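Before I ask anything, let me first share the structure, which is written out below as structure tokens.
Only a single protein chain was left out; the remaining protein chains are all shown in position.
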Amino acid sequence: MKRMKVTQPPMGWNSWDCYGASVNEEQLKGNADYMAKYLKEFGWEYIVCDIQWSEPKAESTAYHNFTELEMDEYSRLIPAVNRFPSAADGNGFKAIADYCHSLGLKFGIHIMRGIPRQAVHRNTKILGTDKTARDIAQQFSVCPWNTDMYGVDPHKEGAQEYYNSIFELYASWGVDFIKCDDIADTKFKPNDPYSAREEIELMRNAMNNCGRDMVFSLSPGPAPVAEAEHLKAHADMWRITDDFWDQWDLLYDMFWRCNTWQEHVAECSWPDCDMLPIGKIALYEEHDGKRGRYTRFTKPEQVTMMTLWSIFRSPLIMGGEMRDNDEFTLSLMTNKAVLDMHKNSCKAHELYRKETENGGDIAWVSQGKDCKYLALFNTADEERELKFDLTEILMPGKVYDLYELWGGESFTAADEFKVNIEPHGAKLYKIK
Amino acid sequence: MKRMKVTQPPMGWNSWDCYGASVNEEQLKGNADYMAKYLKEFGWEYIVCDIQWSEPKAESTAYHNFTELEMDEYSRLIPAVNRFPSAADGNGFKAIADYCHSLGLKFGIHIMRGIPRQAVHRNTKILGTDKTARDIAQQFSVCPWNTDMYGVDPHKEGAQEYYNSIFELYASWGVDFIKCDDIADTKFKPNDPYSAREEIELMRNAMNNCGRDMVFSLSPGPAPVAEAEHLKAHADMWRITDDFWDQWDLLYDMFWRCNTWQEHVAECSWPDCDMLPIGKIALYEEHDGKRGRYTRFTKPEQVTMMTLWSIFRSPLIMGGEMRDNDEFTLSLMTNKAVLDMHKNSCKAHELYRKETENGGDIAWVSQGKDCKYLALFNTADEERELKFDLTEILMPGKVYDLYELWGGESFTAADEFKVNIEPHGAKLYKIK
Amino acid sequence: MKRMKVTQPPMGWNSWDCYGASVNEEQLKGNADYMAKYLKEFGWEYIVCDIQWSEPKAESTAYHNFTELEMDEYSRLIPAVNRFPSAADGNGFKAIADYCHSLGLKFGIHIMRGIPRQAVHRNTKILGTDKTARDIAQQFSVCPWNTDMYGVDPHKEGAQEYYNSIFELYASWGVDFIKCDDIADTKFKPNDPYSAREEIELMRNAMNNCGRDMVFSLSPGPAPVAEAEHLKAHADMWRITDDFWDQWDLLYDMFWRCNTWQEHVAECSWPDCDMLPIGKIALYEEHDGKRGRYTRFTKPEQVTMMTLWSIFRSPLIMGGEMRDNDEFTLSLMTNKAVLDMHKNSCKAHELYRKETENGGDIAWVSQGKDCKYLALFNTADEERELKFDLTEILMPGKVYDLYELWGGESFTAADEFKVNIEPHGAKLYKIK
Partner (left out) sequence: MKRMKVTQPPMGWNSWDCYGASVNEEQLKGNADYMAKYLKEFGWEYIVCDIQWSEPKAESTAYHNFTELEMDEYSRLIPAVNRFPSAADGNGFKAIADYCHSLGLKFGIHIMRGIPRQAVHRNTKILGTDKTARDIAQQFSVCPWNTDMYGVDPHKEGAQEYYNSIFELYASWGVDFIKCDDIADTKFKPNDPYSAREEIELMRNAMNNCGRDMVFSLSPGPAPVAEAEHLKAHADMWRITDDFWDQWDLLYDMFWRCNTWQEHVAECSWPDCDMLPIGKIALYEEHDGKRGRYTRFTKPEQVTMMTLWSIFRSPLIMGGEMRDNDEFTLSLMTNKAVLDMHKNSCKAHELYRKETENGGDIAWVSQGKDCKYLALFNTADEERELKFDLTEILMPGKVYDLYELWGGESFTAADEFKVNIEPHGAKLYKIK
């Protein structure tokens, strides 16, 4: 079977930023309803259930060491019925996926690399083989922040079969998107006792043969640029950062991360800036900040974030509880001109970065069919006037029409123009 | 209770070099018989059972991932009855220890740092507490070469109680010597997710309160010299090298290892050069060399090894199946003059090391009550004449009596003397 | 007095590449005649007499250690009359300068930093002071390749007066251009026993007050970029390379040198790629190659050199004996469109450099008033087809007129075009 072509950066919603390890069926479906009603027409389509969905005791962001997980007889994790009632009787996520599909949306799940430690110690079976979990576990490969799994030793008989068996299960549920965790950060390094590279390959292989198209997303980051070609060959998107939260320093860092990866943005190759922590987040407990807060980002910072993610063409995955969106948050997600650029532009790159003591001027440019896009960022802590020399990207001696995509102003300019930008803010121009 | 004073470097036998992970009761007792008959009078006293004694399936040097171990209800490993029949009915190693004691010998066992993974996944109890194995396991601390255990998190309630419970069990069996593994190599480094330092402290504490004197030996090496003071405060001996086998390059390395540690040799502080791989070793399978071999060391190399271990005052732990000793092997272990130096000399240090292209001259000196000891090593691949300047360690212009401890020659010399030494060989002099 | 504004990169001829240390009056005047007749109208104007003009015995490129120099009573070097007959009776270079001026040209000379060693050892006077050469010499500051001079100690009384006295003498002769040697390479470094920085300042000062406008050129290179601001404040041009000759590797190196300095090209700030070793050079002896040769550069390499020098806006100083120019050489120096770019463009910078195993693609761009310039270089050893994406510098979706400045072809292109370029060759486009 062929690998699906992911022609545009995926757009959707993920449960982590608002519900941590504890999202439930009602919340998934409620956000699906919201997306269908307000966002689908703008291109938003994936509803993704994040980590620990097989853990009955999950109630917040915390992981419980060695906690019992729901698992079938073939060492495969299945949804905790107390949290996802429709999963009863071995139905898995089928009903929820069906529900999303009925709304014209798609459904995704999070998985951890590897095989459950509880399967290894119980020595349960691998479907369609005479092997057991113990036979294929890489005994020294453990995730440094979660005790659920051992890595899978790709050189063992049964390893591919195990991954096949879980992807076939997901396909049978109707899953459209897999976010695989504990696999894309710098542990790629060759001296590690195990190789994440090879587990990625096993999963790609299993996905190609599971009978259903899926987007393959890798986490956490930062993924190493040196692995870019391997990532493109096997996955559709991968994190270029560790977990992203509503803090200016993390947002500021993203400029060089995007610069580092800018040459690699293409069909089936979507470097991922992580979820958008906007609107209402951290609903059940403190999570990198106060419980139940609205994003700590200022409005100009949110504009900066949406501008950078969109011109760079990162996947756009909303992190907040969408049913609590205020008007401003919704407006950020429904700007047609900006989303048109996100879907259809090309050749985005950082044009310059001028550092000063308190921040600096950063400019990104990209192209539409017959226009150029220009994003100007003021990373300083105060409002400043920025000047842009149009001849750097266009013929000197001509007059151009400029349209600012967030505010809607139009004006003409020859050779250069000036603009005031708020602290940590951005302007995004379409130039004809 | 007080910590025992270990006034001289321990001497004994360990099952690893000959039986790997699979020694049994008959073999332990057979070697005890041999020791009592031939070696006890020379100071040899410990019979030590090495790794995997709780694993029923052990049959060679190999470890079996996630193998079942025999364990009591309190998460404590106990001997596999199929290998140690006297352990039936929960008797543990009591009968074997008693047997050794009846011969005038002492008995020791190997343990791994931590708590069994199977206890954690079964979530079994910790004696005398309301905690379980899952509560005290350090979930990310795994040995890089053996799957039996998780580390213990020293900051958890129940951690000290667990270690108390196993040392009390060992004391009840009559154990005199504990070799704890996965604890003394360079993973001491502060950035590790766990701290071996603290587990060493828990064990010292447990040992002091278990009601029985025990020698505390740490493995594997190389232990870091920077930890010397911590090691002295808590253990009696610790490895200064990774596993040592019958290869010249490993023996040659030991010269600088001993040089590095020479200032730390003292009562209750015995840096350990590892077992003596002489006589018949690797009985059940290839083990760093051919199965069932006699040591690959040449006779001069064996003399070099015994000379360095003895003048440096490393513990002397025989690794071969002693019942297969030939005359030469036995002679190395029963040289009264050499062993007197090993027990009673002091201030050993490397006097010089003169490197040449093909090896070099190394000299070590130490002191007896009214004599000096001098060891001369020829590390070259051919026989060479070495010259020694006695005035470096003695008054010039006088005549001295020299006695070579291995060959027995006596002669007198003033100021300097010359001697031919075989390739990789040594001479060991007592000078009066 | 004010410092002259050097508004465009200087253009002229220098005697070194053809005559080494031995040029004479006839050769200077002969090249002036040629320049007036064939090149003046294109902007070429300086005739510069290079090193050793005060040495009577100079006959080639060689320096003679401790050779006698012609000098006046005030420690100032004057032209050797046997080589420059019009210098008789203390007339210096006045007659030759006058001759150049009568042709509508300008005249320049080379000097060495410092004061003649022979003046120091004879202890001759400094004009207008009671000091002597011995008083102001920096006794340990010696040029590493020529024995004529000691450095001048800027902290000594008489140092500024000495430099004043030589610049006044040069002004009285009618000199318009000073190339000062042994002053601009990495010996700027602060730990040197002397400071070239301070001697540059003394000379700037003397030049400002000598009563005549002069261009101030520093040699040899590479001048350190860290000194850029100091160089701009005191000199008009400075070498960015060691001596440049007709060798591809040196030409290839110039790409990164120009890239390094590209931000510093401006009025009164002309980083200098060194003389153009084209046409007939090395007339009197082997000089970095065969005597009396025509340049070893291929025609495509010469086009590459002229293209890079011109778009970067290096000074253009012809090195060959111009009276021996062939038609091709002359054509390189008389391309109006190229020289218009050299005189009037701005914002030149390297757009990209794509390395391959055998060389690569380099692109430079700059701007005219209402056009863009684009230089494409093929640094590979074989002919290759290069592709250029016009949308990188222009609006996508439009059609542009392109004019190749060396070959004269015109064509139109939208978004991208392709071109074959010879090995080591270049194309230079004006785009409207």
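By letter and in written order, the chains are A, B and C; residue numbering begins at 1 in each of them.
Note that in this section a residue touches a chain if its C-beta (ideal position, glycine included) is under 8 Å from a C-beta of that chain, and two chains touch if they have at least 3 such contacts.
None of these values were measured; they are calculated from a predicted model.
Visitor: So which of the visible chains would the left-out chain be touching?
Guide: Answer for the hidden chain's contacts among shown chains: B, C.
Visitor: Out of B:4, B:71 or B:371, which is the one that touches the chain we can't see?
Guide: Checking the options B:4, B:71 or B:371, the one contacting the hidden chain is B:371.
Visitor: Among C:15, C:31 or C:118, which residue is in touch with the absent chain?
Guide: Answer from the full complex: C:118 touches the omitted chain.
Visitor: Give the residue, chosen from C:6, C:112, C:137 or C:390, that touches the chain omitted from the document.
Guide: Only one of C:6, C:112, C:137 or C:390 touches the chain omitted from view, namely C:137.
Visitor: Could you list which residues of chain C touch the chain missing from the display?
Guide: Residues of chain C in contact with the hidden chain: 65-66, 117-118, 120-123, 134, 137, 139-140, 142, 144-145, 147, 193.
Visitor: By the contact definition given up top, give the residues of chain B that touch the hidden chain.
Guide: Chain B touches the missing chain through residues 347, 367-372, 389, 391-398, 400, 431-432.
By definition in this document, only the chains that are shown with their structure count from here on.
Visitor: Using the contact definition given at the top, which chains are in touch with both chain A and chain C?
Guide: Common neighbours, chain A/chain C: none found.
Visitor: As a multiple of 5 degrees, what angle does the CA superposition of chain B onto its copy chain C give?
Guide: A turn of 180 degrees brings the C-alpha atoms of chain B onto chain C.
Visitor: Take the average of all CA coordinates in chain A, do the same for chain C, and state the distance between these two points in whole angstrom.
Guide: 56
Visitor: Measuring centre to centre with CA averages, how many angstrom lie between chain A and chain B?
Guide: Centre separation, chain A to chain B: 53 Å.
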